[in-house]
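Would you mind keeping the following structure in view while I ask a few things?
With one protein chain held back, the other chains of the complex are shown just where they sit.
What follows is chain A.
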Amino acid sequence: MTDASPLAHPAVAMLARETRLHEGVTPREIGSVTVPPGRHWLHEDSFLLVTESGLRFFYRRSEGVTIERPNGPTDPAEEYLWLNGSIYAAIACINGLYPIHASAVACGGQVFAFTGPSGAGKSTLVAQLTRHELPMFCDDTLVLDLSQPGQALCLPGHKRLKLWPDAVEMTGARPAEQVMASVPKFYSEPAGGTVVDVLPLAELCFLEEGDTARIEPLHGGEKLVRLQDDHYTTDLIMAASRPDRIARFAQLANLARTIRLTRFVRPRDASRFAVDAALVERHVKAMARPVSEQAQ
């Protein structure tokens, strides 16, 4: 009998182990670099992040995360954000995983992810799709395991869905608490629930702005260019693995051949949002069907 728990997957178990948190004293520098407030540094198997508020986080492979809090009150909500954002992504990179800046839903045992810069509408679109029987897979960071050639496995989401007030209104989501006092976003429970299984990535869709709503496949060299154009995670990936150009090229090419890449172009018009999101919903549901059914 096999263990169907996501934790049975070695990469998921590794992340659970490596992200364990304990309080302690963090080093002042890493790789001879002193990290000032508001900055982070990744060196070999270690990562040091210092926040403007004085929180210090230090990770070293196999030792977990050390948090050093400043004197005085600290905000647990801020700690949660850092631990599940940059620190989580850095730990993934240091341990050979491949995080991308994307939010995603699951359909038919596969993952459909949406990427774009901050403010592109990733979380809003996912919140809307979850209202139509497409459960959320992750928000903001999608961690891929590319260790098996020809396969991009998605590790289950670790973050709660965060929405701006206008996104809450557009999607009809039920807002929970505010993310933190200085961040006017709200946590929200996805209407369609969440998926916590390890699933293959079927499609990565780039969110773009344009006059008319449409979904277009990307092709050939454009795939490589777009995959290279990831956002905050790229610097971490490069710092962690320091791949030479040949290795990086091979990594991107493998990913480009493994998954379908598309762009979803639409006007940023709140009055059209539901109609345009429905286009994505239909696309996801159609692409998730077996190939034999898609042709019918």
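Just so we're on the same page, a contact is a pair of C-beta atoms (placed from the backbone, for glycine too) under 8 Å apart; a residue touches a chain by one contact, two chains touch by 3 or more; residues count from 1.
Methods note: contacts and distances are computed from a predicted model.
Engineer: Absent chain per UniProt: "PqqD family protein", "Dihydrolipoyl dehydrogenase", "Heme lyase CcmF/NrfE family subunit" or "Transketolase"?
Structural biologist: The UniProt record for the chain left out of view names it "PqqD family protein".
Engineer: From the listed residues A:A77, A:L146, A:V168 or A:L224, report the one that touches the chain absent from this view.
Structural biologist: For the chain that is not drawn, the touching residue is A:L224.
Engineer: Pick out which of A:R17, A:R39, A:R257 or A:R272 touches the chain that's been left out of the picture.
Structural biologist: The missing chain is touched by A:R257.
Engineer: At which residues does chain A meet the chain that is not included here?
Structural biologist: 219-225, 245-246, 249-250, 253, 256-257
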